[in-house]
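Presented below is the structure to which this report refers.
For this depiction, one protein chain was excluded, whereas all remaining protein chains were kept in their positions.
For subunit A:
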Amino acid sequence: MKRFLSVKGLIGLILVGSMVLIGIFAPILIPPEAGTAMDMTSRLSPPSWAHPFGTDQLGRDLMVRVLLGTRLSLEIAVTAVMMSILIGLPLGMVSGYFGGITDNVLMRLVDTLLAFPALLLALTISAILGPNLQNTIIAIGVAFTPFLARIVRGEALRVAQMPYVEAARASGTTDMMILWRHILPNILPAVIVQATISIAFAILAEAGLSFLGLGTQPPAASWGLMIQASRDFLDRAPWTALVPGIAVALTVLGLNMFGDVLRDILDPRSK
């Protein structure tokens, strides 16, 4: 626990913690109509006392919308990344550890998925399954799986060649136990780092889907959707992009610091 008390750990914890709290409490404390209330007289108005973060093209308060969007954005991004880990981690581990034909078959599959741009893949899945929250998550999760599987495979390949794995095999440890006791703990740091980065991309991927009408449905707010909508007003009202953009940046920063500290805590060598 002492690790979290480092400056880095504290900042990460505060950032991630406040995002989670906002995500939980904003939709409870703020009436939903506050996020969609339009004020045509103050469209695209810069930050002021009435609207601390300014308003968008429909005169909606950006502060309210960015707070309300937190839950949706985090929900989609975190669940999608967790899903990609759930599929990609075992896939990559088995592929990297066993090698040979298993590796060839699995990796050709992954390569096929990688050949499509992630967004196009998510788009296809989302279009097939239909636009709703759950399908958006599935689409992003599947689209992100090949990247994770590739990274995990590379790490597993490296760890599988370590003498302690050979030592485990020489002392009669079964493959399953080697994967669980020796490979997994040693590739976890790489997975944590990749996961924190993936969350940022997942937030943006959700924006892309929403823009094409397949992700979050307006007038509901998500950060991605807000950034996407600000596109046309960047020259006149840059705050429309900055406000959700900073929210994404702070989340990613917090997750990165949090992930770094988490990785250090898991590593016995850092104690």
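Definition applied: contacts are C-beta pairs under 8 Å (C-beta built on N, C-alpha and C of every residue); 3 or more make two chains touch, one makes a residue touch a chain; residues count from 1.
Everything that follows uses one rule, which is that contacts and distances are computed from a predicted model.
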Worksheet, complete the sentence: Choosing from "Glutathione import ATP-binding protein GsiA", "Alpha-D-ribose 1-methylphosphonate 5-phosphate C-P lyase", "Divalent metal cation transporter" or "4Fe-4S dicluster domain-containing protein", the absent chain's UniProt record names it "Glutathione import ATP-binding protein GsiA"
Item to complete: Kindly state which of the options A:70, A:84 or A:186 is in contact with the chain not pictured.
Response: A:186
Worksheet entry | Touch criterion as defined above, residue of A:105, A:162 or A:249 at the omitted chain | A:162
Worksheet item: Given the full complex, what residues of subunit A touch the hidden partner chain?
Response: 162-164, 166-174, 177, 181-182, 185-186, 266-269
